[in-house]
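What follows is a single structure, written as structure tokens, with notes after it.
All protein chains but one are shown in place.
Letters A and B mark the chains in the order given here, with residues in each chain numbered from 1 onward.
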């Protein structure tokens, strides 16, 4: 897919970080999926993506990301390589927008209850970027009717093993889906438990999510509504607790607000508007205010091909 | 497309720059174009290229370049990202060869009147290379009958804004096309005004071009002729003026010839021969002598697929 638009971010300022506050944000993603089926009915496949992005007025080039390989049979799927991850794959974690966040490029994804303080995206997830090949893990997914289960595991190179293990389960009953995911890791401050319940009520959608991020709680409440035939408006608010003083002493990032500093503790909120243009294209716009007093406004188009 | 051939360049010498004077020059370009159309008739699309080159006996690998996104409706097109640029897109700027220059890889494109002294390609242009994502700009193109207009703008990151704004217009009357393009930029020595008039007279083609490159004038005269059913010969000559002494004092590159040094000032000329092999392939050969006393001779094949 492709997407491009205008990004206003009040954290960007030529005088401060040499980036204009208003920039073009864009992404072009080419996805390559391939598979074959053995005589025994096992599907073997792989996925890789080439993605070209421009953020903060820094255009990038594209390369192929780390590949995810899989073998699936019946309701079971075994994945290896650049795995999806059980936290990442949890229903009711990301926003119900085409960008899975606010605006055109997600605007930092502050709406996720598993992103707190300076600990963002500290779980295994399919990585599309150039920074490396992503996680190098193993995972098992199981689907049976309304039930989904997911186990994932990865380990890094190093003299001491640093593992990430995660489990996720979800169940859909009627219009409602409940989900739970948890991660146990040797990484500092990386243990997580997240729960969500989401209702898809025709014209309306509502969702409540909560995560305990090794002591930092974050709540999220999300609602969206179709307006007419082509429009949808989504609003969200999250509340992030302060880190404990003991953790900060032990070296954890400090998200506590002070009289002078507005850090990550507190309330974030945002609004997103989508208008379907037909032909797989839509106009997308979003504004969000993070709990660390960062404002972004984005508007642009998003199209599939 | 693909192209490969032999390049003789007298600026290459194992004893001087460790590159053999005769090398293989090649390029393989894969272009990915994608688009969709909204219900309202707006076409949204993007282009990216992966290009693998070998020049001066240094083979490269390929990645996807920065993407150009566009939205077009009627005669208007809005482009963002790795834009084409109004100078780059000017009719009558590049040679009328398949390589847009002399020989197989363009041979430095000394035939362009906007390339002078050590100031080559100092305008916004769609970039296919690995060096970066290209310009990160915005442009508007308008076409109506015989008239074409183009406005482009880009800015770089940095504490001080360094912008490039360019405008181009062209008009075709019968066999002749007149074009004018200009660039205004905060970059040193980057302002340009270029004009051209080209005639396509069946078997013959003639073109005259001129550019004022912030004080350095360059003239170019170009002629080509079809010979028989499959051959075409093109000859060209350019004349580049000297930079002013005041500009050199102010830090501008010096192109003035001296008794000992043959620098960029003066006359460049070249000849290019093309033979159509059918099936989208052709034999291409070119020889050119630059005003800085650099000789290159190239011959090879060029093919589409």
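Here is the rule we use: a contact is a pair of C-beta atoms (placed from the backbone, for glycine too) under 8 Å apart; a residue touches a chain by one contact, two chains touch by 3 or more.
All figures in this text were calculated on a predicted structure; none of them were measured in a lab.
Trainee: Which listed residue (A:35, A:203 or A:244) would be found touching the missing chain in the intact complex?
Mentor: Candidates A:35, A:203 or A:244; residue touching the omitted chain: A:35.
Trainee: So which of A:15, A:160 or A:249 would be touching the chain we can't see?
Mentor: Only one listed residue reaches the unshown chain, and that is A:160.
Trainee: Using the document's definition of touch, tell me which of A:48, A:77, A:99 or A:122 contacts the absent chain.
Mentor: Hidden-chain contact among the options goes to A:48.
Trainee: I need the residue numbers on subunit A that touch the omitted chain, in ascending order.
Mentor: On the subunit A side, contact with the omitted chain comes from 32, 34-40, 42, 44-46, 48, 63-67, 69, 71, 80-82, 130, 132-136, 138, 155-161.
Trainee: Just the residue numbers, please: which parts of subunit B touch the chain that's not shown?
Mentor: 2, 4, 14-15, 18-20, 24, 26, 28, 30, 50, 52, 54, 56-63, 277-281, 301, 303-305
FYI, only the chains that are shown with their structure count from here on.
Trainee: Subunit A and subunit B share one sequence, so how far apart are they rotationally when you fit their Cα atoms? Give it in degrees, rounded to a multiple of 5.
Mentor: 120
Trainee: Return the distance between the CA-based centres of subunit A and subunit B, expressed in whole Å.
Mentor: Each chain reduced to its C-alpha mean, subunit A and subunit B end up 42 Å apart.
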